[in-house]
Structure formats: C-alpha cells, structure tokens
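Below is the structure I would like to discuss, written out as structure tokens.
Here the complex is missing a single protein chain, while all its other protein chains stay put.
Per-chain residue numbering starts at 1, and chain names A, B and C are given in the order in which the chains are listed.
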Amino acid sequence: MDLNYTAEEMAFREEVRAFLKAKLPPEIAAKVASATQLSKADYDLWHLALAEQGYLSGPWPKKFGGQEWSAVQKHIFEEECALAHAPRIVPFGVAMLAPVLQAFGSKEQQDYYLPRILSGEDWWCQGYSEPGAGSDLASLKTRAVREGDHYIVNGQKTWTTLGQYANKIFCLVRTGTEGKPQEGISFLLIDMETPGIEVRPIILIDGEHEVNEVWFTDVKVPVENLVGKENEGWTYAKYLLTHERTGIAGVGGTNAGLQALKRLAHSEMQHGRPLIEDPLFAARLARFEIELMAMATFNLRTVAGADAGKAPGAESSMLKIKGSIMRQQINDLARRAVGPWAMPFVSEQMEGNLYHPGPDYSAKASNVYLNNRKISIYGGSNEVQRGIITKAILGL
Amino acid sequence: MDLNYTAEEMAFREEVRAFLKAKLPPEIAAKVASATQLSKADYDLWHLALAEQGYLSGPWPKKFGGQEWSAVQKHIFEEECALAHAPRIVPFGVAMLAPVLQAFGSKEQQDYYLPRILSGEDWWCQGYSEPGAGSDLASLKTRAVREGDHYIVNGQKTWTTLGQYANKIFCLVRTGTEGKPQEGISFLLIDMETPGIEVRPIILIDGEHEVNEVWFTDVKVPVENLVGKENEGWTYAKYLLTHERTGIAGVGGTNAGLQALKRLAHSEMQHGRPLIEDPLFAARLARFEIELMAMATFNLRTVAGADAGKAPGAESSMLKIKGSIMRQQINDLARRAVGPWAMPFVSEQMEGNLYHPGPDYSAKASNVYLNNRKISIYGGSNEVQRGIITKAILGL
Amino acid sequence: MDFNHTEERRMLADSLRRSLERGADWAALAELGVLGALFTEDEGGFGGQGFDIAVIFEELGRAGSDAPVLEAGLAGGLIADAGRADLVERIIGGDLKVALAHAEPGMRYDLGPVSASVHDGHLSGRKSFATNAEGADLLVVSAVAQGKTALFLVDPKAQGVTLHTTPALMGGTISEITFDRAPAEPLGDAGTLEARVAAATLAVCADALGAMETAKAMTLDYLRTRKQFGVPIGKFQALQHRMADVAIEIEMARSALINLAGHLSAPAPTRDRHVSAAKNLIGRVARLVAEEAIQMHGGIAMTEEYALSDVARRLVAVDHRFGDEDWHLARFMKLSA
Partner (left out) sequence: MDFNHTEERRMLADSLRRSLERGADWAALAELGVLGALFTEDEGGFGGQGFDIAVIFEELGRAGSDAPVLEAGLAGGLIADAGRADLVERIIGGDLKVALAHAEPGMRYDLGPVSASVHDGHLSGRKSFATNAEGADLLVVSAVAQGKTALFLVDPKAQGVTLHTTPALMGGTISEITFDRAPAEPLGDAGTLEARVAAATLAVCADALGAMETAKAMTLDYLRTRKQFGVPIGKFQALQHRMADVAIEIEMARSALINLAGHLSAPAPTRDRHVSAAKNLIGRVARLVAEEAIQMHGGIAMTEEYALSDVARRLVAVDHRFGDEDWHLARFMKLSA
C-alpha cells in the first residue's frame, strides 16, 4: 500500500500544471468556472492547444501516435484540468470513436479519420439514443437498408450532445431484425452534411441548448462508412462503453466544485457573518468533504487496478452511482449556498437583455443544479447500474 | 378544518389522565420508563385496573359490554398512556381475539371467552407466524387433522410474544391443502395446558426473552374450539389484521420517547455543556420533532377519517412505515445521546450480578434500539407495506 | 377535530381548479373570489384564514399558475393593515395589481435590516427578489424614515424607479429594483410585516404541495405507460418502493401544511414555530419529489418542452423563498429552546 504518486507521476502533474498555466486562456477558464456556455471557437481553440501538446491523444496507443497514458496519468490529467477550469474535452471523437476505429476500423478509416479528429477538422457527435429507448439501448429503431454502394438511413436519434457544432456523427443503426434486439445492429459513420439530416435543438430544464435531436430521412451513406462488420455494431458499442471509464466518477469536477463552494461560502453572508460559519451549512460541507476524500480513493483504487490489468468492470457502476450522486450534491449545496440568488433564472437561450443580478458565483447555481440531474440518467441510469452491480458483483 | 379536540374529547382526556394519576403504580411506570422488563404480576395488576375502569373494553361494541370508543378516543387513550409510561395493553386477547370472536365466534364462545379475557383469567397469545413463513403468512404448514370430536394439531409456531405467560393460544392451522395457499386455513383456539405443547424461549438481539417458539405434537383440540367455519380462517385473520390499526403509527410512544430524550439531553454532558447545546445533536432533535409534528397530524387525519367511516386501508401502510422508521429513529437518537454508556450491554436474561454502571437513562438505550428493529419487520414488513401502497394507492 | 375543509372552501377550490384548467385570467380569478378569499371580512374580503390560503395556493401550485396571487395577499395584506380599504377593494376586484419590494441584497433570508431610505417623500435604495413586480400597478416598499423602518407606496412607473426583471425559477418574474429619489407615499409602519410574511410562507408551502401532487400524478402516469425492456417501468419494484416513499412524504408535507394553516392566527412564537416546521419539512420534501420525479422519468424530464420541468423548478425554488430548510431549522431550534 502506498498512497503516494511516483516521481514520474508527480513530474507529469507538474508538466500538466505548467501547460495549463501557459496555454489555458483566462477568459475561457473564467467561463468554465462560472458555468457560462462555451462557443464553438472556445472549444476549437482548446482542442488545438491540447492537440499541439500531444495531450489529446495521450491515452491513445503509440502506434496511432499516442502516449499510452496509464489510468493514473489520465486521472492526474483530468484532475488538474478540472482544478484549472479547463473546458472538458469533447469526448465523442477523441475518446469514444477513436478507440473503436483503432480496434475495429479498417486501415483506410484509421488513416483518414484519426488525424482529422486530432486536427479538429471533424467534430464528431454520438448517435446512440433514440426517443423511447432510454437505457434500453438495444431497442433502437433507426434503420439502415443496403442499396448498392450505400445504406439508406431513416430514423431519429436524440440527446445528441453538442450536435449543433458537429460535422460528423457515428450511429448505431438497425441493419437486421432477426434474433435478439442486440443482434442486427451496425456501427455507421455519417457526414452531417449529407442531404436528409436535420438537427433540431432540445432546450433542457436549465434553459440551455446542449443536446439535439437528429432526424434522418433517406440519408445515403457510403458502405465504406460501415465500421467493422454489418450486424456486429453492438459489440463495438459495448467496447466503447466499457473502454473509457476511469473518469466516470467525475472526482476532478466534483473536487473543483467543492473548492469553488468553499470560496463562495466565505463571500456569501448570513446574519452578517460568512455562510461558512453557519453550523448547519458547515456540517453539510464537512460531511460532503469526508465522503469526497473517500470517493477519491475509491476512484484511485479502481484506476490503479485498471493499470494493473484488472478490468474495472462493475466497479465502474459503483463509481458512476456514487460519483453522480456526489456531483449532484455539490451542485445542490451550491444552490443552497447562494440563497435567494438562485431564484433569478436566466439562460443564454432566453431573449432580451437578461443578466443575472446577483454575484457572479450565484448566476448559474440553479442552472448547473438542474443540468446535472442528467448525470444519474445518461450513460445507463443509476437504476441500470444497480442492476449491473446486482448481477456482476452481488450475484443475486 | 379544525385541529382542536371537542369538549367531549378533552373531557375524556382529563378522565384518562386522572385515572392514570390515581391508578398507575409509580414503580410500574418507572419500569416502563426505563424499559425494564415487566413481570407477569405487573401486567396482571395493570390489566385488572384497566378492566375495572372499563377501559380494557373501551373500544368494544356496547352489546359486548364495551363503550364503542371512537378512533379519536382510542388515540387519546393511547397517547395519555404512553406519556404516563403505562404498560402497553397486551393486545392478543383484548384487541385481537376479542374482535374476531365478536364478529365470527359462536354465542357459546363469546359468552365463555370474552369475560375471561377481561378478568385476566385467560392470557392469550398469537399463533400465526411459522419458521420460514415470515411475511408470507399464507404459506403456513401447521396441520390440524379432524379425528372424531377433535383436531390433531402438529407443527410449530414462532415469534409468539409473551407466550411464556399465556394459558391460551389462537392459531391459524392448515385444515385443507387444495386451492390457493390462503384457502384451507382454519382459526383454532387452543389451551396451552394441552399435552403435546411445548414453549421454548427465543432470546432476541437485545438479550431479552420476549418471544417464543410453540411446538405442537399430536395436540388434541376439541372441535368446538374452531372459530367460524373450517377452511375460512384466512378471512378472520385478515379481518383481525385490518381491524385495529389506529395505533399503528405508534405516535404516543414516539412522542414519549422524544420527551424523554429531551430530558436526557439536558443531563448528559459533552465538553462540559449539556448535550442539548451541541448544534449537531440539537439539529437532529429539531428535524425529528418537526417530522413528528407532521406525523402526529398525518395519524390524526387517518384516525379522524376512520371515525368518519372511511376505512383506513392502505393509509395504514403509510403510517406503519413512517411510524416504525420514526420510532427507530428516536431510539437511535437516544442511543447516540448516551454516548459511551451504550457500550455496557446487560440484559435481564444474563447470569450474574450484572447492573448497568451508567446513569439510569442510559441503561437500556442499546437494548431498546436493538429491540425496536423488529417493528419494521413484524406485522408485515415495511417492504410488504410498500407493496400494498404500490397496488392500493399508486395503482402501479 | 375535523380534517375536512368547509363546504365553501371546497367549492372555491373545485371551481378554482376547473378555471385554472381552462386557463383562467386575472379577471376570472377575481370573479371567482380568489382574491377576496385572501382578506378577512374586516378587511373587505371573505376569508383570510390559514385554510383559505391553503386551499387557494394548493390549486395554484397544482396548476402551475404564474398569476401574482401571492403578491396580492402579501402586499395587499400590508395595504389592508394600513387601513387603506379603498385600495383593498380595487385589489379584490382585480383592478389593482400590487407587489412587495422589501428584501435587499445581503439580507439573504432575514427580514432586516433595511438600507433603503426615504427623505422628503422620496425613496432611494436597491431592492431584490421582488416577485411579479413587473406588471404591478403599485409597489409596497419598505424603507427607513426617521430612523424607523416603514412602508411606502411607490408607482413602479414613476421617475427614479428602474426594474431589472428576469424569469423566476418558480415561474413568473423576479425583479431587482433601483429607487433613485422616487416619489413615495407613506403607507404605515412595518409592524405587521412578519405576520404577512408568515402567511406568504404558508402560501408557498401550499403551492408546493399542489406542485408535488402534480409531479406525483405525472410520474405515476409515466410509470404506467412508459415501457422499457418490454414492461411498463412502473412494474419495477425498486421504483415502486421509492414511489411509495415519495407518496408518504407528500402526506407528511400535507400534514405539516395543515399544522401551519391551523396555527397561522396563533401568537407569534407559536405561529412562527409552525411556519418554520412546515417550511423546513416541505422544503425537504419538495426537493425529494422534484429529484425523484426527474430520475424516474429519465431523459424526457430534462427537457424544457415536457411539462414536468416547470413543476420541478417550482419545487426546487421552494427552498429559496422566505427562508430555506436550514434557515427555518435554526429558527425552529431557537423558538423551541
């Protein structure tokens, strides 16, 4: 047992810190810290800075130009980025599609798409979920019918995060109807410029535009855009779901939230004293911090286990449940902390010259609280995760 | 809406208070307050005092010598008894068997048994549960086979509360094996003196002897001891289960527990100050009191509804869940409050000259906490109650 | 003891519910008597008791109404306390919309101290969290004059009054108001402010209960109809049991509301003990109901388009109005000591 990082890991942390200090524009960090929506330009700028440094492909295999970061390195990188209020890396290309292409794509697909992911030329979004499918992903209905050199795709995807910025979408589509629902699913790469694709915004409960519906009407997709084999897409999708789970607990973001909340609670006054001195609030904060200290170690145990070659497996489900609940709790505490300033409810989608009248730290407290109700729902709801634990860990 | 008691109800409360003041022996009240086990003599004394005053049969129909107390009256009576630390009325004869006999018993059974219940000549216990049956009562296996003028009973009952004091037991026994498990069950009155009956103590997790196993080996029971019709016992059992549910939330006892805890928290010192001044403990107490204020009204709403002729039905399940959890919470708070004094763990069943070394209020804190884990299990576990709510109230 | 509402209140609640379903406007609410029911007979109305407020706001909460009824009772009540029967009559008739501008930045949930001040009949200062002040015809504003906090009437359209209005988390609007030597008519002292805020807190609690009932009904409906893995999700026992617990907590909230409504006219310490008990408990339950309703719905509840989002935000906002869970717990502890 050794809770200390190795000298190499500490050096890596310093390197990441130095990079963040040098390259993360303060105005972007300020946006992230205040939960202001980032523009596409903001994302692109940060994407390129990371790509230049080689961080974007840090976790990739060396044969694809990566550095084969260990799980602990990934964890350090994520933790430092969160503390510095760096924008999150939009994961769909770099962390989701790329591993699938690297494992199952053709040489041509790898050579063509991987560099474009790093360069930012392609912004990928994910076409998995469908209306009415929810956590029951395998019941998807979007159909792709082979006609000559093309698939003709019809159907609808939803919850497509940042689809408004994307020029490419990877989709699970139904190419066969026999057997179990998991069979007959294929993994297709689709250019968003293709005629017949329509992206419609979904405004979420926080008032913001983050996700979209994507409609497909007789969309022609070249057969060379099929990844792997027809009807075996479920295998690739599952690979993708289990591949990149070290960040699933979101410890970095939750810790950044705790630090921000502590600062906030020194500024916000109650009965003429800083809120941090209120014994009820201070007790909430302390209980939370105690749990976060434990969860951070729980996360590292799993992360270190992944480096030691143990598949994280159902432990990821535990981390997802606890991590999502704690992230939601810190958002809840922040909402409580800002007191009545949580009531003015402004989003960037609203019309008019609306600004939040309270202190900066209060402007997005309600929005963030509401927005993050999603994290116990998406990527397999916490109920689905409990089902996985029941079978895989408890053996019930 | 009127949250006030009527003049009649207030007069009744005064009458009960005066009775308790005059007739409840202080040494018995002290035993109840300190959760000391009562002797059979204690129970008998109080039983007779209540019988003399007519309170024992207060809820009974007038034709059987009762006063047909309203649900609100019953509530007032229970509340005052709890606050005065009166022993609970052992319910098996008065409140459980009597209503069944009054509704389904023969004239002979009524004339013979009801007076003996009031006089204390018969101490009844309940033979429902069986090992391995739990909340699934209908799966009971104790068999009664008709031979001439007798049933021959073989099997085993368990969780028989205070069976060590009883001379009679009413049992659910299987007389038929066809149809659904609920069919083929009969309701039988059995004299505990009959050869072939053996009572074995079960020591509970609190170290005390409260419940028993009762074994039946070729026990001959006269056929006239059958209540109602053969194979229809399930109907009577269900009647019994739904008949007397106004006290199910246990508000009286929980309130008495809260008052005791407040006194305790003024005596117990922490860092040289009374525990009640500790902000964390005070917050726990306040949250609890706020909930109890609401639960008391929730209970009264149901009680008053029962008087207005509405069957309490599945609302009782809500009260049972919330009531048991709150009772357990107040026991938990009391255990916390006594601090390290919860560690010396002494029961009256243990051998040797064992006394609890701490202050009186601390002697039984652990035992009571442990003992009351039972109340979310017995009488249909809270899980079973949630199932009832799901069907009857939520319609899922 | 009687836990049934009077026939009159039941009828008012029923007709209010039906009207709201049909989209009742302000005139319709006045016509129905909703505004009159906020005031006692002495004040020119025909209600004004805790249970009048309870039944009305439960319906407004159930329907998700944004009508400024709370403001009519709160600002209007203060106007009534000052003996301005002329204005109360116009409020009850629906001709005069009023709102209160009292809280200031930095007061958080406390009722004071107030910094705004009046000199020579003109009011200056900054007020926060004024709900539904946008569109009001008249503002009741607290300010210090001659060293004491008093109440004033200010025309929101007058010179020197600037509103910055945003949508409110619970629906309706919320305004920051700057007064720069705005003409102010003396209304009276602020001696009844606490009592009126207690009544408004009751209104928020009742509104929350109505919203909880809507959230519950929507969730049950969804659980019955939405299928996943081939069965309605309401057949999953884990959700059933959690929903049972939600239903129990809503009954607890209703009980706390009844306690408060029955003690609204009690002496201040008793009244406020019930205010804080109810607001604490209902704040807790409102959050539980909102979060469980969203979680059990899943993704669809996250969308603005689906009606639950309004309901959930309304429930989340409960804890931010007139003191949150902890603020009221601390007050309850003080009042119980």
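In this section, contacts are C-beta pairs under 8 Å (C-beta built on N, C-alpha and C of every residue); 3 or more make two chains touch, one makes a residue touch a chain.
If you're wondering where the values come from, they're calculated on a predicted model, not measured in any experiment.
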### Message
Given the contact rule set out at the top, which of the displayed chains would the hidden chain touch in the full complex?
### Response
A, B, C
#### Entry: From B:Gln156, B:Thr297 or B:Ser366, residue that would touch the chain that is not displayed
B:Ser366
#### Entry: Of B:Met10, B:Ala30, B:Ala308 or B:Met343, the one touching the omitted chain in the full complex
B:Met343
### Task
Can you work out which residue in B:Val173, B:Leu204, B:Ala334 or B:Val368 touches the chain that's missing from view?
B:Leu204
### Message
In the whole complex, not just what's shown, which of A:Glu9, A:Asp44, A:Glu183 or A:Glu230 touches the removed chain?
### Response
A:Glu9
### Message
Applying the definition given at the start, please give the residues of chain A touching the unseen chain.
### Response
1-6, 9, 72, 282-283, 286-287, 289-291, 293-298, 300-301, 304-305, 308, 315, 318, 321-322, 383, 385-387, 389-390, 393-396
### Task
Identify the residues of chain B touching the omitted chain, counting contacts across the whole complex.
129, 134-136, 158-159, 202-205, 207, 268-271, 278, 280-281, 284, 332, 335-336, 339-340, 342-346, 350, 354-358, 366, 369-370, 373-374, 376-378, 381-383, 386
### Task
Against the chain that's been left off, what residues of chain C make contact? List them.
236-238, 240-241
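Everything that follows uses one rule, which is that only the chains that are shown with their structure count from here on.
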### Query
Taking each chain's centre as the mean of its Cα atoms, which chain lies farthest from chain C?
B
### Distance between chain centroids, defined by C-alpha means - chain A, chain B (Å)
54
### Intercentroid distance (Cα basis), chain C paired with chain A, Å
38
### chain B-chain C separation of Cα centroids, rounded to whole Å
43
### Query
Touching two or more other chains, which residues of chain C qualify?
329
### Task
List, in ascending order, every residue of chain B touching at least 2 other chains.
283
